[in-house]
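Heads up, one of the protein chains got dropped from this complex, but the rest are sitting where they should.
Chain nomenclature is as follows: A, B and C, assigned in order of appearance, with residue numbering initiated at 1 for each chain independently.
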Amino acid sequence: MKRLVVIAAALAFSLALIATLLELPAATIDLRPAVAENLAASGVAHPVTAVLLNYRGYDTLLEIAVLLLALFGILALGLERQVCTLRAAERPLQLLARLASPLMVVVAVYLLWAGAWRPGGAFQAGAVLAAAAVLLHLTELLPGWLQPSARLRWGLAGGFLLFLGVATAMLARGALLEYPPAHAGALILLIEAGLTFSLGLILAGLFLFMTCDEGGD
Amino acid sequence: MTDPGALMVWLILLPLAWACLAFLLGSGRGAQAAIIGLGLQLGLTLLLAVMLSGAGAASHAVGGWPAPLGIALAADGLSVLMLLLTQLIALPLAVYAHAYFAAGSVEGRYFWPLTGILLAGLNGLFLSADLFNLYVTLELVGLSAVGLVAAGGGVSQVAAALRYLFAALVGSGAYLLGVALIYGAYGTVSLETLGPLVVAEAPRAVWLAGGLMLVGLMLKTALFPFHYWLPSAHGGAPAPVSALLSALVVKASFYLILRLWLDPFGALVARAELLAWLPMTLGSAAILWGSWKAIRAPRIKMLIAYSTVAQLGYLFLIFPLLGTAGARQAGMMHVFAHGLAKAAMFTAAGVLIKVTGQDTVAGLAGVAGRRPLSLYAFGLAGITIMGLPPSSGFLAKWLLIEAALQQGHWIIALMVLVGGLLATAYVFRVLRQAFLRAPRAGELVAVPRTLELMAFVLAAASVLLGLRGVELMALLSIGSAA
Amino acid sequence: MTSGLLFAIVGVLLFTMGGAGVLLLDHLLRRILAFNLMGSGAFLVLVGLAQRHDVADPVPQAMVLTGIVVAVAATALALALARRLHALTGRMELPEADDD
Partner (left out) sequence: MSLALGFDLLLASALLWSAWRALTTVRLDHAVVVFIVFGLLMALAWARLQAPDIGLAEAAIGAGLSGALLLDAYGALRRREAERKAP
């Protein structure tokens, strides 16, 4: 009964919404000219990166806080972890992982650097770093993590703190995150470099802090 | 600092900073950083309130990019009142939590980082003037609240956290789809820009967007019948967390409903006048159902949690009356009254549960003689919840009844009175039990005095606010057209 | 029909499918999948609808990038909670609400 009601409601809602989409007139405001006009002052040449780290950089700041928060939430569960041991794995696979992971670091650095004028940037680069860590874990080269040590905690929060610090420093000039156009490119690259490093650790941490919550063998 | 914009920004940066510090330094020094940070935040909020009452509403273009290209922070009377309430409640709760959690416990260690992010999310939400940025702050608030409920918990806590998480995610998902439709229709998500654009002849997609956002936020506010996740989450969490959630977190999504209802969706609402009776009807149902469950609840924290379900109902009674400033004042007064009183009740209950070692109402028999201060705090908070003079709860109900009768909606006034009577029943259930002259079976556990003191401070504030509430609500006129 | 509008419609369908899934499915892992479908649907509507005349718009694109990161954070937290529940009870369904 509940199933039928929900499915009928979902269908009716979809149809109504699709009908309204088809008749929707053109949007009142077009932000594209504003994005393009200010690109020169934004410090980057790629519009999406300009929106992400300059025009709407505040969203990005809070979004890193969401990621950190998820990590805190996972750690706060107090999973009774046993010591994470490495199991024996296939040698050829391990060799492959050993070769692939430095390559992935290179790809991450390229994505970070390329983000200024073409698709790429800190998030994609951080995800690739995290993928390298997951790969090393799956081939038993890197154990899962227990509670984070002081050094790891600084690594996890460092990128966010750097972002927060730069954002705050700009407040003295006028507004939160208001980069001086002459230095915007350098500041954004600095923030992105810090973020790539910490995002790699956080995203890897989402995986590695969870994976040890039960003795595998 | 003479710029209100900088004050607003610091209210968001400070809790983020001490959340990180608490994560890096551990719970001992983390708690100190948090309490210092919260003290500063309270000072900044007071300064902001004074500044705005002189100069009117203020805004701050983040990144130096004015909306609609950038994101604007904006503070008017409504935001300032919510900010004030948040810092006023968070500071005593932090002192309470510092004494509440055992040193070295995992829930104590992560309480500070999670609470810091929660407060940054709340302050950010009250200040944001951008629909998508509001989505991000909603997620900050929702996910940190879930983390706090689950921290270090057993089966019931984890299950409650999961139920809460899915409710929060579906709620913010519906909100996000609404934002997507608004961007599709207007090409902007800035509240300031949208205000004049949303007119009564808006395309149907905008109506659907408004509906999606309303339903999503009602789910997050736990308005009946979406309240199903609230009792287990608020009743099952550690006492300082329950207090934060009941006093502040559910109010954040209520605030957002109110803000969007007034503007930019004001033009749509004015066209469909009957629409305002939907929240009112659900609110009335919440009062009846929540009170009934509170009267029957065997466990004390469940009783308080169901009382929250009922009290949230009052907030939605104001919607048919929103044309008058009196109704808005009544709503905000109730947000204050319930926030302070509910924080006091949960903190007092936390002491009583620690002392008696169990959480049933029946187990409170005879506790009055042994822990008079905690019980006194519970009683004072009860006076506010029941709405007896001179408490702030009385003032809120008085304002609401006055606004209702002025517009001839006696049914709303009647609901307020019925709700008050039902509240009396469940508050007195606890007090009567505690004053029984039953011989105590077990030994009472000793607890730090700070815990009882903070519960008392919150309860006393909820009563005394009734004497100065009218002046406080005058702040609401800042930046308001009416 | 433009690509933008077509994928906006797909987004609506994904959103409702995911929403119904969260309501109807009991297994927590499936519910997490359903929530992710819901999110993807909303993202498609955001970008697709804004680009219904097939001109790229960087603003909603940046918003979706933010949204994807928020979604993965929520997914990770949900999985951690579900795994904890499974470790404690051996079940992957929520127990009946304990709300008295």
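Note that a contact is a pair of C-beta atoms (placed from the backbone, for glycine too) under 8 Å apart; a residue touches a chain by one contact, two chains touch by 3 or more.
In this text the structure is predicted, and so the values were computed from the model without any measurement.
The chain not displayed here makes contact, within the full complex, with A, C.
Against the chain not shown here, chain C presents residues 1, 3-4, 6-7, 9-10, 13-14, 17-18, 21, 25, 27, 29-30, 32-34, 36-37, 40, 43-44, 47-48, 51, 54, 56, 61, 64-65, 68-69, 71-72, 75-76, 79, 82-83, 86-87, 90, 92.
On the side of chain A, the interface with the absent chain consists of residues 48-49, 111, 119-121, 123-124, 127-128, 130-131, 134, 203, 206-207, 210-211, 213-214, 216, using the contact rule stated above.
The rule we apply is simple: only the chains that are shown with their structure count from here on.
Centre-to-centre spacing of chain B and chain C amounts to 27 Å, using the average Cα coordinate of each chain.
Chain A and chain B have Cα centroids lying 30 Å from one another. If you average the CA atoms of chain A and of chain C, the two centres end up 17 Å from each other. In chain A, 17, 21, 24, 27, 31, 35, 55-56, 59, 63, 66, 69-70, 73, 77 are the positions where the chain touches two or more neighbouring chains simultaneously. Across the assembly, chain B contributes 132, 136, 139, 143, 146-147, 150, 158, 183-184, 187 as residues in contact with two or more other chains.
Against chain B, in their complex, chain A makes its touches with residues 16-17, 19-21, 23-25, 27-31, 34-35, 38, 54-59, 62-63, 65-66, 68-70, 72-73, 75-78, 150, 153-154, 156-157, 160-161, 164, 167-168, 171, 174-179. If you check the complex, the residues on chain A that touch chain C are 2-3, 6-7, 10-11, 13-14, 17-18, 21-22, 24, 26-27, 31-32, 35, 47-48, 50-52, 55-56, 59-60, 63, 66-67, 69-71, 73-74, 77, 79-80, 123, 203, 206, 210, 213-214.
Residues 8, 11, 15, 18-19, 22-23, 28, 31, 35, 38-39, 41-43, 45-46, 49-50, 52, 59-60, 63, 66-67, 70, 73-74, 77-78, 81-82, 84-85, 88-89, 94-95, 97-100 of chain C are the ones that touch chain B when the two sit in their complex.
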